[in-house]
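Here the complex is missing one protein chain, while the rest keep their positions.
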Amino acid sequence: MAQLKQRVFEANMALPQHGLVTYTWGNVSAIDRERGLVVIKPSGVAYEVMRAEDMVVVDVQGNLVEGHYRPSSDTPTHLELYRRYPQMGGIVHTHSTHATAWAQAGLDIPALGTTHADYFFGDIPCTRPLTAHEVEHEYEKNTGVVIAQTLGDRNPLHTPGMIAYQHGPFCWGKDAEEAVHNAVVLEEVARMAWLACTLNPHLRALDSALQHKHFNRKHGPNAYYGQK
Amino acid sequence: MAQLKQRVFEANMALPQHGLVTYTWGNVSAIDRERGLVVIKPSGVAYEVMRAEDMVVVDVQGNLVEGHYRPSSDTPTHLELYRRYPQMGGIVHTHSTHATAWAQAGLDIPALGTTHADYFFGDIPCTRPLTAHEVEHEYEKNTGVVIAQTLGDRNPLHTPGMIAYQHGPFCWGKDAEEAVHNAVVLEEVARMAWLACTLNPHLRALDSALQHKHFNRKHGPNAYYGQK
Amino acid sequence: MAQLKQRVFEANMALPQHGLVTYTWGNVSAIDRERGLVVIKPSGVAYEVMRAEDMVVVDVQGNLVEGHYRPSSDTPTHLELYRRYPQMGGIVHTHSTHATAWAQAGLDIPALGTTHADYFFGDIPCTRPLTAHEVEHEYEKNTGVVIAQTLGDRNPLHTPGMIAYQHGPFCWGKDAEEAVHNAVVLEEVARMAWLACTLNPHLRALDSALQHKHFNRKHGPNAYYGQK
Partner (left out) sequence: MAQLKQRVFEANMALPQHGLVTYTWGNVSAIDRERGLVVIKPSGVAYEVMRAEDMVVVDVQGNLVEGHYRPSSDTPTHLELYRRYPQMGGIVHTHSTHATAWAQAGLDIPALGTTHADYFFGDIPCTRPLTAHEVEHEYEKNTGVVIAQTLGDRNPLHTPGMIAYQHGPFCWGKDAEEAVHNAVVLEEVARMAWLACTLNPHLRALDSALQHKHFNRKHGPNAYYGQK
């Protein structure tokens, strides 16, 4: 697991470098699907002193396997998503500023441009509020449950993130690095959408043709962006 | 006092590092409760040339005990708060941009999300205006008086800061480091709330269950965030 | 071509330095008019590992002349503009935040001040939407076509950039360096106009006299700004 710990450590350190977190307000995990083990950031440890060997290993039921620290308090959210979605290899949670503002406003982030469409197919959804019961019993697990309800039968890699109501963004990808990449994109897309909506609150979403064009330039069998 | 001077010096230097102050627009103090002495930043000294030994020591009545500089002109505000609240070990005043904007708008910062609820229980209050008499006679002391009126019988560590009307934020904590931490949080929370309110001016505050959940994850007997 | 590759490489590297791009979301090209060859950034290569020798050379019809990478997926847009406008020596495309927000809002950026008028004569236009057919057949080429339709018979060096609807800014100049300069200016002008319009949505454009004065201080036979 040393290699995966190193990658998860570096993915966590990328969050402050990209300006996505204040203090310890974020966490990244990744899963080793063969062994059924998840590596995740420890809870409340400052980025300045954190080391790769401080990463915590748990199984998908949340049992501690390895580590001298408690795992992130958001671990049950990550595990709920890993159990449901085999496509997810890495998950990121942040309180990045503009994405969190949309979550506080309780609004989906509308698909207003090609920057958005390059990564997210359609609006970036905001979850429904949790009930008081869901908050009081297994709150973190229920955050994962409501994310899954919101995703429905969408391909999670075509909606590689969403915002939890009054809380903040969760993003994912095929591995931890891609999840962080999507978290950076979501914050920038949230900022652009916020700017556009303050100019004109009655904006129309992207035409279907343009949305398909941009998403398919980067994804799927006929992608022609990049070098592969 | 050399050790406390060093800590207060470093806490003051953290303000420009976190982007909370322009020029000399801020100050941090801490109190040694056993000796009844307060260490505070000198007035109007540039951060680039300030040294630990420039910190000023006064007693809680404001008498100069040690130091070759005048104490911060806001010292009477700090002392008024230290005299009233034994829970306060450190106090910070800044003119951080978004918190000050809410103070200029004369509005409480509404509790719109979990980022807020992790640190502040309920809205972050804005004080009432001072009367002309309060401004003209012992202005700085009266700023502390009106902060105390606004706090009322709340636990100051559950409302670890507020904004003074048309002025700016004051924050506190069990020591100077925690007070600075809360000042950073207040500014970020103020920024997120401003962004959310420009998207939708009619936002609802956090549900009570979610507010309790997040505040109690970090505070009180059943806290489970972090490592202790 | 080694020298032009070096210049185009440096012009591309200037984009992240000026905060205009996230990840690989931008590209710069330049043309050697004598040889009819265009040098452009490769598609999807990270700025941190890109080298001058990775730049791709194509002819103005888009045939690969030199390079071990695919050219930018936006190459057909650049070529369409080079074929139509002999005055263009360099072209830049970014998704810079504020310019893209105006593109998503579908609005021309109004000429509100002298900062704008120093570089752009009149509003910075937003193109019309592409039709579904234009998106589905030769999308990138058609982006160039609609930019040309929008320019009409204007001198492209007096309108050295515009925003493509729901997409983002394209800028140009007599060479790659000037094109990058204009992209930096467009983003700053877009930011100022956004700020001004949120204060007052019913702003008037610059008077004609002031617009001519500022534009002609820097351009044309009687320019008196700078040292030439």
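All chains are identified by letter, namely A, B and C, in their written order; residue positions are counted from 1 within each chain.
Throughout what follows, a contact is a pair of C-beta atoms (placed from the backbone, for glycine too) under 8 Å apart; a residue touches a chain by one contact, two chains touch by 3 or more.
Bear in mind the structure is a predicted one, so any value in this text is a computation, not a measurement.
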Message: For the full complex, can you list every visible chain touched by the one that's not shown?
response: B, C
Query: Which is it among C:Arg83, C:Lys174 or C:Arg191 that touches the chain not included here?
result: C:Arg191
- request: Just the residue numbers, please: which parts of chain C touch the chain that's not shown?
  value: 112-115, 181, 184-185, 188, 191-193, 195-196, 198-200, 203-204, 206-210, 213, 217, 224-227
Task: Quickly run down the residues of chain B that touch the omitted chain.
output: 22-23, 25, 42-45, 69-70, 73, 95, 97-98, 100-107, 129-130, 132, 135-136, 139, 166-168, 194, 197-198
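In this text, only the chains that are shown with their structure count from here on.
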- request: May I ask you to sort the chain touch graph into line, ring, star, complete or other?
  value: line
- line: Min distance from chain CA centroid to global CA centroid: chain A
Message: Measuring centre to centre with CA averages, how many angstrom lie between chain B and chain C?
response: 46
Field: Multi-chain contact residues (two or more partners), chain C
entry: none
